[in-house]
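Before I ask anything, let me first share the structure, which is written out below as structure tokens.
Left out: one protein chain. Kept in place: all the others.
After this line comes chain A, so read on.
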Amino acid sequence: MGQQSRFLKIVALLGFVFLYAPIVSLVIFSFNESKLVTVWGGFSTKWYAELFRDPQILEAAWVSIKIALISATIAVVIGTVGSFVLIRFKKFRSKGLLSMMITAPLVMPEVIIGLSLLLLFVAMQGVIGWPGGRGMMTIIIAHSTFGAAYAAVVIQSRLVDMDLSIEEAAQDLGAKPVRVFFDVTLPVIAPALLSGWLLVFTLSLDDLVIASFVSGPGASTLPMVVFSKVRLGVSPDVNALATIIIGIVSLGIIAAALQISRSKKHGAER
């Protein structure tokens, strides 16, 4: 047994090294003086300065953040309503259809989602004259749609775990379904809504393929700009950008973990 667990530990350790080595190297070489990304030439922060002087990157970052903020919000609304309906409502006609449509985007290859949405937008443009060109609006619709699937996964698992007796108690006390939802269900599942929102926000910020298909000439997102830079080879300012993103994400995760452990302690005290 001891031998077996040592073997497991070594494999797992190698696995974690495999997961983290590239991320660590991105961070280290973002502070490299040399333009060669893989040869150390002394400490420097010049690539950060260069990054913040690049108007194309800054503009694309702003476009991406706006898209991610709106898409995450729409996705959480659709994901919440979809999950609630699927889990709390008894049979209804489109239940099977909804359950299929809300999970399928999770595994659908991105090229197919991107192409199919673009062709829809072009066809709609021809028939009803909307959405009137492609750009931020079409990217937001695309991201909200696949984001809703991810949000629904997170929210559904919370709804399944939730204690039904609280909702029943509110109903017995005469609360209307709408009030039960807003006063009882929503506060209980709020943490899941938040993590679903954050998940869709990061996915939207990260998406290259779908955005490339449905975007128009006006709107370039951050991944689109990064991809065209990276295609030409490694460049240290991309490392600097990666380090900033990794820093923000790590801070967010640490804050969330602290929050969870504090609320757990709080719960234990009670």
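Throughout what follows, a residue touches a chain if its C-beta (ideal position, glycine included) is under 8 Å from a C-beta of that chain, and two chains touch if they have at least 3 such contacts; residues count from 1.
Note that contacts and distances are computed from a predicted model.
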| item | value |
| --- | --- |
| Chain left out of the displayed complex - its UniProt protein name, from "Peptide O-xylosyltransferase", "Indolepyruvate oxidoreductase subunit beta family protein", "Putrescine ABC transporter permease" or "ATP synthase subunit a" | "Putrescine ABC transporter permease" |
| Contact partner of the left-out chain, one of A:49, A:169, A:186 or A:234 | A:234 |
| Options A:78, A:136 or A:170, residue touching the unrepresented chain | A:78 |
| Touching residues on chain A - with respect to the absent chain | 1, 4, 7-9, 11-12, 15-16, 18-23, 25-26, 29, 36-39, 77-79, 81-82, 84-85, 89, 92, 94, 97-98, 101-105, 107-113, 115-117, 119-120, 122-123, 126, 141-142, 144-145, 148, 176-178, 199, 202, 205-206, 208-209, 212-213, 223, 226-227, 230-231, 233-234, 238, 241-242, 245-246, 249-250, 253, 257 |
